[in-house]
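With one protein chain held back, the other chains of the complex are shown just where they sit.
On to subunit A.
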Amino acid sequence: MNLETDWSTLPDLLWYAICRYLGKSSSSSLINLSKTCTKLYSLINHTCFWTYIIHTCYGKQLAQRYLFDIFQSTNNPKDLLENIITNEMWLKDSYVVRRYFVELLMFATLSPLDMKGYAAKERFFTYRADMSLHDKLQMSLTFDKLQKKYPLLSQELFDSIPLSKFIYFHLTQRKRILAVNMDSLEYCPVTERYRPPITKYDEDLNDHVALISERYIPALRHTFKSVLPGKYEILSRLKLIKISQEFDNFDFRCLKYNFAALPEYGKAIYITHDGWWYENNYLKNKNNWFTDMWGTTTVYELSDIYVAMEFQLGLELPQYNVLCEYIELKIVV
């Protein structure tokens, strides 16, 4: 060992150049590197470092958006429809919703006692009636709201961490939920009896996947908590299994695949596919896994995002079963 060479004396810019190759793939290595000595700790914990990593790993546009633009813009609470519902409205309507549980959006937003989800749904209908409201909104974030995302951090600790480091972790962290960890719902109460034995359904996958069949889990829902403003592509990882080749009297309208993504403050996605979606994707992908893009949603303020997907797999004779691995929000420019 050449004891004269102390790598901590490497110029800062060269450490930056090394760390850019760790930025996207190995954030834990950056953290470990910062723990090696005081010099690297202060180098890596500096706002300039994380700003540089964001620039080099995620490009100028995302850096500009997350380090500057969203903190410069503010939205008028009136345009945001912050106080769209009252307690009385919610209590009254949620009772109706629970009884006539037919619409996917309602399913997406209906967590027990979650008034925020209910408000998001109301907001969606108001925005749909007046699309011009969307034009008035911009992506906006304040430090107070960012702090709400990290309720476990003390004020002192929050203040000591550079803003760009928070943003880096937001950009790096995958916003993905495995289907087996999502809430499932049939149009009857969920009990253990109706849950499929969730084990390894697909031999290619080491992880668990959910089987969606006529008997089990025709609908799945999840809430992504405290998502920062931005544009998100929503995608799901699916595999179709054809279980019946019978085409006699087969009506494609019987098959449906609906999905909805609804941010508290943002543009919703709500799309219905019929049997052709199943047929096309089956022909295209055969028995392979594929990624189904739902579309892009824009989130204006720190929001929960409610997502739900629903499958109708045929009336009397199911044509398909579906395997679902995950749903993911992917940050896009």
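Criterion: a contact is a pair of C-beta atoms (placed from the backbone, for glycine too) under 8 Å apart; a residue touches a chain by one contact, two chains touch by 3 or more; residues count from 1.
Keep in mind that, in the parts below, contacts and distances are computed from a predicted model.
Asker: Can you pick, from "Growth hormone-regulated TBC protein 1", "Alkyl transferase", "Eukaryotic translation initiation factor 3 subunit I" or "S-phase kinase-associated protein 1", the UniProt name of the chain not shown?
Answerer: "S-phase kinase-associated protein 1"
Asker: Touching the absent chain in the whole complex: find that residue among A:20, A:116, A:145 or A:273.
Answerer: A:20
Asker: In the complete complex, which positions of subunit A touch the hidden chain?
Answerer: Residues 1-8, 10-11, 13-14, 17-26, 29, 31-42, 45, 55-62, 150, 153, 157, 160-161, 165-166, 169-171, 173-174, 330-333 of subunit A touch the chain that is not shown.
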